[in-house]
Structures are given as structure tokens and as C-alpha cells.
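Heads up, one of the protein chains got dropped from this complex, but the rest are sitting where they should.
Going in written order, the chains are labelled A and B, and every chain counts its residues from 1.
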Amino acid sequence: MSILADIVSATIVFMIPLLLVALGGMFSERSGVVNIALEGIMIIGALCSCLFLRYMDASGFGAAHPQWAMFFAILVAGLTGAIFSLLLAFASVNLKADQTIGGTALNMLAPAFAIVLTWAIQGQGQTTILIPTWARITQETLGIPVRDTFLQLFLFKSFYQTTIWAVFLFIIAAVVLYKTRFGLRLRSCGEHPQAADSVGVNVYRMRYAGVFISGLLGGIGGLAYTLAAGSAFQSTVAGYGFLALAVMIFGNWKPLNILGASLFFALFKILGSYSGSIPFLPKFDNIKASEYIYLMLPYVVTMIVLILTSKKSRAPKAEGIPYDKGRR
Amino acid sequence: MGEQKRRSLRIPGGTSILASLISIGVGLIVGLVLLYVLNAKAAGGAFVSLITTGFRSSDKFAKVLYQAAPLIMTGLSVGFAFKTGLFNIGATGQYTVGSAFALIGAIQFQLPWYICLLLALIGGAFWGIFPGLFKALFNVNEVITSIMFNWIAMFAVNLTINNLPMMLAKYWGGAQMDRTANLAQANPGALIPRLGLDVLMKSNYMNISIFIAIVFAIVAWIILSKTTFGYELKACGYNRNASIYAGINAKRNIVLSMVISGAFAGVGGGLYFLAGTGQYTLLKQLLAAGFNGIPVALLATSNPIGTIFSAFFVSYIQVGGDAMQPDFVKEIIDIIISVIIYLAAFALLTRELLSRGKQRREDAALEAATAHATEAKDEVK
Partner (left out) sequence: MNEYVIEMLNITKEFPGIRANDDITLCLRRGEIHALLGENGAGKSTLMSVLFGLYQPEKGTIKKDGEVVRIKGPNEANALNIGMVHQHFKLVEVFTVLENIILGVEPNKMGFLQKKEARKKVVALSERYGLKIDPDALIEDISVGMQQRVEILKMLYRDNDILIFDEPTAVLTPQEIEELMNIMRSFAAEGKSILFITHKLNEIMAVADRCTVLRKGKCIGTVDVKDTDKSSLSRMMVGRDVEFVVAKGETKLGDTVLDVKNLTVPSKLHKNNAVKDVSFSVRAGEIVCLAGIEGNGQTECVYALTGLEKPSAGEVTLLGKPIVFIAPKREKQPASALKGAKAVLMPIRLRSKLGMSHIPEDRQKFGLVLDYSLEENLVLQRYWEPAFQKNGFIRKQNVRQYAEKLIKQYDIRSGQGPVTSARSMSGGNQQKAIVAREMDKNPDLLVAVQPTRGLDVGAIEYIHKQLVAARDNGKAVFLVSLELDEVMNVSDRILVMYEGEIVGEFDPKVTTVEELGLYMAGAKKQAAERTVH
């Protein structure tokens, strides 16, 4: 029972960053900008929000109002991620540079910047930022008695405010993309920017907006990842930005499919990590270090699904192509 | 003089070198500013060691060459794929598999170094098949396949090494549980020959790997610019439809390009680990070495010969960055490199726009001249 609760809660907590970041990538690509810089954006968001949490902890505000501090940390993560992403927007929209190259530069910049800044702030050799223990939502936070029920086990094992926000942001993202004027215009820029331009939609502004939103969600996703991964930020998000990119393609650039894809991937990932303690899984007793088989699983399964669904996959038509007003 | 200057700007190779040099200059200035912001007192000294350490002594220079060799290979890997219109972000996985093949040959099967290097090449090529094949057969984006196969490579290699009895250091009396055997103990014959260069340059790091890498770069250059195969690969990269129209087997070329690209990355892994100065550690993180090929290739604008120089430059300032410690953290180097790439992205663009604009104007002038000529002819009639 408790292992099942563990698995479910771990799945959700690992799914959140994938979901948020993949949704972010979706907004960017739907506006026509390939965002390979998600990894870097996550790192910047995580870096700044973790520093903010440290500051909140040191000032005493965090311990007194943990969830308010968390709320502000999420804002910091989103805003810093968004500001960082503007570097990509500038390169790919204004300068019409190759989007892959710009993204690669940012991916390289972010972890280096994180380490340099962490050093500068915390002193020599101090490259990890500890996350305060009060960041997690516990029974205590909500003022309910601790019980050993399945619900509580699964709910409070690793419950952070980011999870709640992720649910909200997912709904908002889906509604914005399909039900609003902004969403319609954004999508038109990723499909046929010339058409959008001809009816007075400002393609540059829309692409900036798409990238900005990807930075916002990517930054929050970076914080969510750090919370999920352990007790400290270590200037890396371990390739999760790239995984989110894969999840986005897997999810066919659609919110609901991305939700499914991130759940699918997280589930297999957690199955891999918990393979030892799940009774019904084969154990491969004659193979040493067989946990690696399970760790490999999510990637292999995703690959197979991608091959099977490749026919239906449809990327935004104009993604990756700089829009030039002069050439039509 | 002025005329000459303009002509040198017209040669595309010349302008991209100029663009890269300007980007490097700006990147270094950013680095200098950053050093001053972080620690004004130590900044000047650190910057000097950043830009001079590599040439300061023969052993430092040996370190530069030692690090440059695998960088050249991963840079070639990424650049070669770029030329065919593919983004090989999977150089890391191919590098990992190449390393594993080389080490298994060296330790488990006690093979000589050149066979191990060949195995590294085969391993990398093998791992390059997947993104190529999936793209050609199922039209799955090579970026996503590469990302997935990076992770699969890491776990598969960890699994394999754990299950081969002789691979780990402890079999050979080493203390650590988590890494492969020290080659000097396990099979000195698998070490890449040093040919006395180590004595000459007073460095354990020095071997012939840099020359091997340069040979590969030249081979890549010959393939791309001199052969019909390279002509086909580039045609596929620039315009897939036109290459199909011309009867070029585009799918086969996608696979081949990724295989060759993977082979380069695999050799990079082989060169690094067969030097004997590093041991493969069973990590749960991807090796950074493969990713470092991306900036190297970008800085060289995917030109194989340029890759030699850009890898040398990256390695050079990395050695310089190590020398800035402990006053500064060496990741400042990565910031400098990322600034350089960011700038190179649009320095390249500016150059292209300049030359395109110029060509368009020339073309228009020509067109106008032709039109006049035709009109004149008509009047004569």
C-alpha cells in the first residue's frame, strides 16, 4: 500500500516539471520559435527561486509564512525564466538568427551562470543551494492530523505548491491556446506568419509572447524539478529540459496530449527507480545492476511510442523559420 | 589596399573567420568584465592566466592538445551532421558508446590500442544508426531520438560494464567501485602511444591523439568538399527535395551521415579514455563531452578544418580557466563560450545579409543592363 502511494506521489511530482516545461515549449513552438533552450531556462528559474528561498529562510519570513514565501518563489522562478528566455526571443525574432544556435548558447550559459553566481553569493566551493525544509506542504501546514491513510501517504509524501499551480496553469494554458484571441493569433504565427501579418497580427510581438510564456512555465518547471529531485539545487536539471522537449513532440504540440505524455513518461521513470521494491516486476537475478534495465525503460518505451505515432505527428508549419517582414 | 581588403571580405571563408574572431573578442571582453564584477582585485591576474596559461609551459600546452583531440572529434560529429541538415544532439550518446566499446576491447579483451580505437569508431557509428534510421524510415525528428538514445546509451553502458567481470577498477585492485579499471594497470598496450612526446613536453597527458583527430578532420573535409558523396550529403542538407529530384537517395544519405557523425563522436570517446588519464565513471548523468561538440562546431561554422582551430581555442581557454582557480570558478569559461556562440549566431547572419544584399544589387544591375541591351536591340530592329 505504502509503496503504491510512494509511486503515485513520485510519479506526480516528477510529472509536474515535465508538464510545465513541455507546455512552455508548446507555446514557443506554436508561435514559430523552436525552443531548445528549455534546459537553460529551467536552470535559471530554479537558480533564482532557490536563492530567493534561501533568502526567505535567512530572513525568517519563510519559516513564519512558508507558503507565502513559496508563492513568491514561484513568481521569481517564472519571471526570471521569462526574462532569460527573452535572450532567445531577441536572437530569433529581432536578429533572425538560427534558433538552434541561440538555444544552444543559452543552454551553455545557464548552468555556468548558476555555478558562478552560487559561488559569488555563497562563497568558494559552495555550489549547492539547500532548499528550506518548510517548502513542502505537510499535514501541519494545512492543520490536519497526521494519519497513515493511503490518501495522506500519497498526498503529503512530496507535496509542493508547484503541483497546485501546475494544475491551474495547465487549464489556463489549454484555454488560452484554444479559446482566446491571443491563442488564435499565436497559433497562426506558428503556422503561417505571412497570413497573420496580412491581417494585422504583429508576428514579432506574438513570437516574443510565445517565447516569454515558455520562459515563464520553464522557470517554474525548473523550480518544480529541483523540489522533486532532492533537497538542493546543484546548477543542473539533469537533461529535463530536453526530456520536456521530447514530451512536447510526443504530445503532438497539444495540451491534453502533453499531459498524457508527461504522465506516461514520469510513470515509467518512477517504475524504473522503484523497480527493486515493486513485487510483481521481474528481477533479473542473474544480471548485475539490473536496475539499469528499468532506468532505461522510459526512454525505450517513449521511442517505441514515437515510432508508432510518427505518422500523426504534426509540428507547427513555420516553426524554426525566422519571419522577415520584407521577404514574402 | 582598400581593394584588397574588400576582396578578402568577399571570400566567404574569410568573412566567417573574421566574424568568429570578432565574437571571440567580445566574448573575452565579457569575461573580463565578469571577472572584475566578481573579484576586482584578482581579476587582472586571472584574465592574464586565462589567456596565457595554455602557452606558458609545455605541459600546459600538452593539456590543451590532450583536451582538444576529443573536442575536435565531437565537433566534427556535430558539424558533419549539420552539413547534411541534421542536428546531432546525440554526440554524447555516441561518445559514450564509443568509449565503452574502446574500454571493453582494452580491458575485457585485452586488445591493442588501434583495435580499441576502431571499436570506438564502430560503437559510435552503431549508435548513430538509430537517429538516422528512425528519421529516414519513420520521419521521427532526429533531435528527439538523439536525446532518448543519449540516456539509453548511458544506462546500457553502465549495465554492460557491471556485467563484464574484468571491467571495474576493483578487479585490478583499485579502490573505487564506480569506475572502470586504470588502463595502465589493466592493459598498457591499449594506451594511445606517446612516442616520447610525453617526455618532450613533460606531460603525462601528451600522446598522439591530437594528430589522429587532425587526420579525421582532414578526412571529413575531403569527404565534404572533394567527393561526390559529400556533394550528395550537402545537397540533401541544403534542399532535400532537389536531391531526391536529382536521383540522390536521400534516406540512405541521412542514415550514412548520422553513422559517420556517430563514428566521429565514438572516436572522440576512444581518444579520451584510451589516453589512460581518465577512467569511465558509472554516473547517472550524461557526459558533457559530447555536448561540448556543439559549440565547437558552431564556432567553426561546421567547417572540418575550422573545427581543429575552434576545438583548440575552447580547450585553450578551458586550460586557462583551470588556472584561474581558486580565485574564480572555471565555469566562467562556459559563460565566455556561450556569449561567443550567441554572438556568432548573428554575426554569421549579418555577414550573410551583407553578401546577399550585395549580390542582389549586382544582380539587379546586371538585369538592368540586360534590359537596356534588349531594348536597344529592339530599336535597331
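One rule holds in what follows: a contact is a pair of C-beta atoms (placed from the backbone, for glycine too) under 8 Å apart; a residue touches a chain by one contact, two chains touch by 3 or more.
Bear in mind the structure is a predicted one, so any value in this text is a computation, not a measurement.
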Touch with the missing chain holds, among A:K96, A:K157, A:H192 or A:K288, for A:H192
Which of B:K170, B:K226 or B:K284 touches the chain that is not shown?
-> B:K226
Consider the whole complex, including the chain that is not shown, and state which of B:S243, B:S261, B:Q318 or B:S338 touches that chain.
-> B:S243
On subunit A, what residues meet the omitted chain?
-> 179-182, 184-185, 187-188, 191-192, 194-201, 314, 317, 328
Note that subunit B touches the chain not displayed via residues 226-229, 231, 234-235, 238-239, 241-249, 356-357, 359-368, 370-371, 374-375, 378
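To be clear about the criterion, only the chains that are shown with their structure count from here on.
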Chain centre separation (subunit A, subunit B; CA means) in Å | 29
Mind listing the subunit B positions that touch subunit A in their complex?
-> 34, 38, 87, 89, 134, 138-141, 143-145, 147-152, 155-156, 158-159, 162-163, 284-286, 294-295, 298, 326, 329, 331-335, 337-339, 341-342, 344-346, 348-349
Contact set on subunit A toward subunit B in their complex | 36, 87, 91, 95-98, 100-102, 104-109, 111-113, 115-116, 119-120, 124-125, 127, 236, 238-239, 242-243, 245-246, 249-250, 287-290, 292-293, 295-296, 299-300, 302-303, 306-307, 310, 313, 315
